[in-house]
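A single protein chain has been omitted from the complex, and every remaining protein chain is retained in its original position.
We just call them A and B in the order they show up, numbering each chain from 1.
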Amino acid sequence: MLFASYEFIGFVLVLFALYYLVPKRCQWPLLLIASYVFYFLANPWYLVFITVTSLTVYGCGLWMGKIAATQKEYLSKNKENLSKEDKKTYKNQMKQKKWRVLLLGLLFNLGILAVIKYTNFTIYNINSLLHIFGSKARIGFIDILMPMGISFYTFQALSYLIDTYRGTVEPEKNVFKFALFVSFFPQLVQGPISRFGDLSKTLYSKHKFDGKNVAFGFQRILYGYFKKLVVADRMLIAVKAIIAAPENYQGAYVFVGMIFYALELYADFTGGIDITIGIAQVLGIEVTENFRRPFFSKNIKEYWNRWHITMGTWFTEYIFYPISVCKPMLKFSKFSRKHFGDVIGKRMPVYLASFVVWFATGIWHGASWNFIVWGLGNFVVIMISQELEPLYRKFHNRFHVDGHTSYKAFCVIRTFLLMSALRTFDCYRDVPLTFRMFGTIFTNWNWHILWDGSLLSLGLSLYDYIILAVCVVILTSVSLAGRTGSVREKLLKKPYPVRFVIFYGLLVCIIIFGAYGIGFDASQFIYNQF
Amino acid sequence: MKIRNLLIAGLATALLCGCSSGEKSIGGNNEEAPAPVETATQDVAQGDTAQAAPTGYYLTVNDYKLAVDQPMETVIASMGKEESYFEAPACAFDGVEKTYTYNNGAIEVRTYIAADGKDYVNFVVLKNDLVSTDEGLSVGDNTEKVKQVYGEDYKDNNGSFEYTKGNMKLLIVIEEDAVVSIQYISTAVNN
Partner (left out) sequence: MKNFLKITISLLIGIAGLFLIQRIFLPKYTKDVVEGSFIEEYYDDKPDHDVVFIGDCEVYENFSPVELWQKYGINSYIRGSAQQLIWQSYYLLEDTLKYEKPKVVVFNVLSMKYNEPQNEAYNRMSIEGMRWSMSKVNNINASMMEDEHFVEYVFPLLRYHSRWNDLTSDDFTYIFDTPHESFKGYYMRIDEKAASNVPEGPALTDYNFGENSYYYLDKITKLCKDNDIELILIKAPSLYPYWYDQWDKQMVDYAKEHDLTYINFLELTDEIGIDFEHDTYDGGLHLNLSGAIKLSDYFGQYIIDNTAVTDRRGEAELSAKWDKVIAEYNQEIENQKKEYNITD
């Protein structure tokens, strides 16, 4: 069941009705059932994977909780008898125990993820090596079932595990409640990656029908479908045409494809998240925001704080920080400062940690080199801009451009272009080809295609381009309006007929201008595959 | 004369299979008119007589390699005027399936319309033994000869032989142990 399918819309509407009809204590169990049904309908075998992950993480969580409880009890019982030293030794012992449990949970579940996602990639690389060394031997690829959203729910479950280890969340005792946390269907497919501490606040509570909340939820769902069906799926037609025929579409076409792909991905992904958060809101559940107007970022670092936020936070929280403060890293830090001097030495550990994070981010998106190169591309750009920071500052001070609107606009456009350029790696999905195509933007000077009607060969009519232009204006305006607080709250202050016309108009727009049905390719949300 | 604006763009080309085509032997559903084979269209565009090598079996007629999915324009330019011509319009919608006959009725070429609105070779049929295939099979040969010429890697289609190669399949229809028809079928339009 894709978000953009009649089945899904029917499924969600029935669920909404049931949710507010059943006794309130049955609400969260109903969600669990719905989530499992949702997953079952996608493929019955998926349930095995998600259940195993849920159970093992739940078990490890309980185990660590028990260790923590034992520790607490022991310490309070022997408060007087133990010296400070003894307490410390005991605490360390218990921490070791917890660490072992954590490691078990992590390795087991990351193992599943690794085997499912990366086996064939590994085989591919081994085969490439064999080829390089002249061997004719090849390993056959394995047909592996890849459960929908496995990267998302595994990361979500592991964040709980690590938080329990750190003691920032109490282990969940009810296995069903925990299973719901892992499988909550609106975010199962493409995130956001919620943390237990956040989601559990509203996931299990009893929810009374709140008209405003439900209306807001529906409004957000509508806006999500608008982005997805009217904008993203329409642009996708042109993007697909361009990447399908690299020999025909070069130069300015690649540039157009690059911009379109960035916008398409934005509309598709944020649209999907709008639907997710909207559904949760109708149910009275609060899901963490995943985007904050990313295309208004003035530099890449800021961009990554505003795009796919929950994933960025995950990597920072659970990979960057732990690596930065782990013992070998501290040793390395000392070593490098001693050998390379303060300036470079201080940076080495940060770079190393960042490198690991961006490599992981890349490979998390997909098991192929284009994603790794894309991830590392981000790393390089961020590092360079960090290194050039003093230079920028000099420039700013000299020309007093800071705070200037035109300079801000320049930064925004620069960041957007840079990010779009990096994205071409996951557009063509072939590293050498991407470089070649990107090069043609500068070598193949054919900008006349922008106005001589050539763009009409990409499967979109003039009307489609007009619709897209209008939509981009709408999306931008809504984003701008959102800077000073919730757009829906603002609309709420308008008279009812105005609101009715706006949202009814949105619905009609989706139905009429949506790029769905016969004649349009039913495209999945791009993030389903990660 | 008939509409184009009635249904969404592109659908009209998919409507060919009306009541005028889609025999069982060619697989039935012509639902999707595919984009023409890239190399073939380029030939026409450049007015280039040099042929792109067909990926499947083809039939050489007067040094011309006749294959499925070629633009009919090129076929006509290379093979000369047909002996007879027939067109079958689709019921209700736009679209015409054309049949050209060559070599004393031995070769029949039928077309489909692709997304670009042009005719392409849908299938080529050898109807009698006046012409043999490039590999040396003719109508009238027995099943042993078929296996001898085209090998054992075939699909049994109700006693007939089906060989798949490239973008086409070669269907050799057998009746009472004898070849009665040899058909070069585009797999782009006939699944």
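We take it that a residue touches a chain if its C-beta (ideal position, glycine included) is under 8 Å from a C-beta of that chain, and two chains touch if they have at least 3 such contacts.
Small disclaimer: the values here were computed from a predicted structure and weren't measured.
Considering the full assembly, A:S461 is the residue among A:N125, A:S461 or A:S477 that touches the omitted chain. Touch with the chain omitted from the figure is made, among B:E87, B:D129 or B:D177, by B:E87.
Residue-wise, the contact with the chain that is not shown comes from B:V125, picked out of B:V68, B:A106, B:V125 or B:M168. In the full complex, chain A makes contact with the omitted chain through residues 6, 211, 461, 463, 496, 500, 504, 507-508, 511-514, 517-520, 522.
Contact between chain B and the unshown chain involves residues 1-3, 5-8, 11, 14-15, 17-26, 28-29, 31, 84-89, 91-93, 99, 101, 108, 123, 125, 127, 157-160, 171, 173, 175, 180-181, 183.
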